[in-house]
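In what follows, a single structure is set out as C-alpha cells and then discussed.
Yeah, one chain of the complex is gone here, protein chain that is, but the others are all in their spots.
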Amino acid sequence: MTNSIHAITMPKLGLSMTEGAVVEWRVDIGGEVKPGELIADIETSKIVNELEAQVSGALRRTVVETGVEVPVGALIAVVADADVPDASIDSFISRYTGDDGVASEPAEAPGISDVPEIQEERSSSPATGQPSAAIPESLLGDYDPQAVFASHHAHKLARRLGINLAAISGTGRAGRISKTDVEDAVKVAGGSIAPAPAVVPKPAATGGPVRTTPVARRLAKQHGIDLSDVQPTGTRGRITKGDVLRFIDRAQPTAATAAMPATESPVPNPFHEHSLSPVRKVIADRLSDSKRTAPHFRLSVDVIIDKLLELRRDIEQGGSETRVSVNDMLVRAAALALAQHPEVNIQFDGQAVRGFAHADIAVAVALDEGLVTPIVRRADQKGLIEIAGELAGLVERARIGKLMPDEFQGGTFTLSNLGMFGIKSFDAIINPPQAAIMAVGKAERRLYVGEGDSGRVATFMTVTLSCDHRVIDGAMGAGFLQTFKDILHHPGRLLL
Amino acid sequence: MGANSASLSKEQVLDAFRRMRTIREFEDRVHIKNQSGEIPGFIHLSAGQEASAVGICMCLAEDEHITSTHRGHGHSLAKGCDVVAMMDEIYAKRSGLCGGKGGSMHMADLSKGMIGANGIVGGGVPLAAGAALKSHVLGLDKASVAFFGDGAYNEGATLETMNLAKVLNLPMVFAMENNGYGEATPADYAIGGDVLERARGFGLETYAVDGHDFFAVYDVASRAIQDARERKGPVLLHISLYRYYGHFEGDAASYRPEGEAATVREEKDCLMLFRCDAVTGGLVSDAELDQVEAEVTALLDAAVEHAVAAESPGAEDLLTDVYASY
Partner (left out) sequence: MAQKSFREAINEALHEEMARDDTVFVIGEDIAGGTGGDGEEDAWGGVMGVTKGLLGRFGSNRVIDTPISEMSYIGAAVGAAATGMRPVAELMFCDFAGCCFDQLMNQAAKLRYMLGGQAKVPLVVRMQCGGGFNAAAQHSQTLHALFTHIPGLKVVMPSNPRDAKGLLVEAIRDDDPVMFMEHKFMYDDKGDVPDEPYTIPLGIADYTRDGEDVTICALGRMVNLSNQAADELAKEGIACTVVDLRCTSPLDEESVLESLEETGRLVIVDEGYPRCGFAADVAALAARSGFGYLKAPVQTVTPPHTTIPFAPILEELYIPDVDRIKQAVKATLA
C-alpha cells in the first residue's frame, strides 16, 4: 500500500533557493487534503509561499518543526489514505530520511529519489507562477490527450486549469493548438487567465483568493479587515504585515473623508473617476512617504556638455554596434562620482545608514502605466557600451512588463532625465531607501560670459541634486556634484 | 523536303507558319517595348531561331515535356503557351503566365508540357531527363526534349545528363541550338572537339541540321523523337542557327563581325525560307500566309495592349507559393 503514501518535500521556490522553513501548517494532522488545497506556508530568506497539495489523502504526519530551516527536497510531511497503518507511515519515513528524521542528501531532491514508490510532491516554480484563472464553464472538462493535437504547453495549461482542449480549435501548423490558442479561447469565452509573474504587484480580484503572508492574514483577521481592500507591496504581490498596519493607520482619515458632504457646484463640471492602478498606488505611497519623512534640499549646477556630445559622436562614428546615449554617459559619470563620494552612495531606512561598495544606479523610465526605475548594477565597474546595452535591455523589458523584481528593487542612487521633454530644470523626489536623486534638464545652447568678458555660446545642461538632509549635508552633496560636473567637462574619464 | 515533312497537312503548314510568325512578332515587340523602358528585367530574344523551336515542338504531343533556356520565348510559344499570358508575364503582371513571379527567363506552362525556360545555363537539361524518367518508371511511350544552347553544351549538367540518359536509356532528345555565340564568346572557341563526336562518345545517336530550314528540322526531329519514344536510345540534334539580336537586350553584339546579322537575315531568314518552300511546293499560297501574318500582328497588338493595362501583383502575392504546404 506504499503507493498511496505520498512524500511532501520542501519545494524549490526559485532557482536560488536551497533551504526553507515551514512557517505554518494549514492542515491539522489527520485532516484531508485535495489537489490544489493549501498544506503549508513556506518561508525562504526572500519570500513566503504557499505549498499546495497535488494528491488527495489525509495529512498523516509532519516531519519538521515550524520555523526550522531544512534543505530543498527534504521530507516535511506525509500524506496517505486514512486506512494506511501508522507502522507503514513510520517505515516510509525512516526509509525516506534515514532514522534521524531529516533528509540527508539535498542534492538528490527534488524529483530524484532512491525510494521508487515515493510520489514526489512539488509546488510549481515561481518563475511561471500559479496562474489564477476564471475558466468559463463551456471550456471546462476532461479530454483525451491522445486525441487532441496540441503543443506540450497547451496540454500543460489545460491540465492545470481543467480545460477541455477538445473544445478549442488550433491555429498552429497542421491545426495544432498552442498555448496562445488556449489563452485566446478563454478570453473569447469571457474568462481570464492571469499572466504569470508580474513586474509590479497586481490587485487582488474582489472576492477572489488574496495572497498574503501568514502574519498579515492573522493580523487582518484580528482587526476584522477584508484583505482585498489592502494594497499589497510584498514580493510577488503579497500583502505583508506592513501593508495591513498601514491600512489600519489610514482607516480613520479615510472614513472621515467619506463622510464629508460633496460640495455642490452651481455649474456642474462633468468628471470621470477611476481608482488608481496598482502601479500608481505604489508610486503614490512611496513618494508621499519620502516627501513626508525625508527633509529634501536641492543643489543645482550648470554643466557644459559640448565635449561630452563630441565624444558621443566619436563613439558613434567609431562604428560601435551599441548606441550610446547621453543618458548612458550620465549614468557612468554619476557612478564614477559616487565611487569618489561613498558618503552619497547610501541607503537610509530611518534607522541605519548603509554605505555601498558599488554604485547601483536606478534610471527613471516613464511607462504608460507609471514610472519604473530599472537598475544598472555596479555601474562604476562597467564601460559605456556595457551600460548602454544593459540599459537598453532593461528599458525594453520594462516596456513589455517583463522586468524581474531584482531588476528594479534596491539601487543606491537615481537618475531622472526629462531633457527629452524640453524641461529646463526640475527637482525630483528621493526614491527611498536611497538618499539622493539627480534630475537632469534638457541640453540647450546658451550665451554666457567667457574669458575676457567675451560673449560665448556653449551647450548647457542644468542638473539638480535632491538630498535627504538627515544623512547628507549640503557640502557633501555639493562635493559630489562638483566631481560629477568635472567628469562631464573632461568626458575622456568616462572611458577609463 | 523530307519524307516526314511531306506528310504535313495544309493546316499543319499554316499552323507552323503561324507559330513561327508569332514568335518573331513577339520578340520584335518585346525588343521595341524594352527599348522604350516599359519592361523590367533581363530579356533574351530568340528572333531568327523560330524554325528549330517550332520544327521540334510540332512533333510533340501536349503531354510530352520540354525544358528550355534563358532564351525561352520561342520554345514556350512553339509548345503552345498563351501569347497574351506570356506578354503579361513579360510586363510583370498578375495575369502573367507565372503570375508575374517568373518573368522572361522563367516562362512555363506545365499543362502544355513546358517545364520552363531557365535562368541557369544547362539547368533545364536534367529536368527534361526527369520527365523522361517518369516514362521510364511508369512505362509510358512519351519522350521529352531538352532545348539548350552551344554554351550549355560545355556545362557538366548537360554532359552528366547525356551519360545518365544513355545509361538508363531515357526517352529523350537533346536539342542543341548552336547560334554561334555563348553570350559573347564564339562557340567554335568554347567547344573543344567536335560537337557530334562528343555526343557519340556518350553513345548518343546524332543528327546535324540547318536550323533555318523548318522542314529539315521537322524531318530530323520527328524521327529522333519517335526513336526516343520507342526506347531506341537518346538522340542529340545539332541545330545550326543564328540569333538576330544580341545575347541580351542592350547588348550591342560588337563581338560579331559587322554585317553578319544582316547577311543572315537577308539570305537565311527562316520565315523567308519557309514561305519560299511552302509556296513553291504548292502547299499554301502567298495570300494565305499574308492573311496569317495580319492575324498575328493583330494578336500581338492586343497582347501588348492587354499587358500594359493588366493589374500588377500586390503585397499579398509576395509570400504565396514558396511551398505547397507550410
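By written order: A and B. Residues from 1 in each chain.
The rule is short, and it goes like this: a residue touches a chain if its C-beta (ideal position, glycine included) is under 8 Å from a C-beta of that chain, and two chains touch if they have at least 3 such contacts.
Given the structure is predicted, the values throughout are model-derived calculations rather than measurements.
Participant: Among the chains you can see, which ones touch the chain that has been omitted?
Facilitator: By the stated touch criterion, the chain not on view contacts A, B.
Participant: Of the residues B:129, B:187, B:270 or B:289, I need the one that contacts the missing chain.
Facilitator: B:129
Participant: Which listed residue (A:153, A:291, A:424 or A:493) would be found touching the missing chain in the intact complex?
Facilitator: A:153
Participant: Looking at the full complex, which residue from B:109, B:210 or B:269 touches the chain that isn't shown here?
Facilitator: Touches the omitted chain: B:109.
Participant: Looking at A:7, A:72 or A:239, which makes contact with the chain not pictured?
Facilitator: A:72
Participant: On chain A, where is the contact patch with the chain that was removed from view?
Facilitator: 12, 15, 72-73, 107-112, 124-125, 127-128, 151-154, 172-174, 176, 178-180, 196, 396-397, 400-402, 404
Participant: Mind listing the chain B residues that contact the chain we can't see here?
Facilitator: Against the left-out chain, chain B lists 65, 67, 96-102, 106, 108-111, 115-116, 118-120, 123, 125-134, 136-139, 156-157, 160-161, 163-164, 167-168, 170, 320-326.
Here is the rule we use: only the chains that are shown with their structure count from here on.
Participant: Just how far, in Å, is the C-alpha centre of chain B from the one of chain A?
Facilitator: 71
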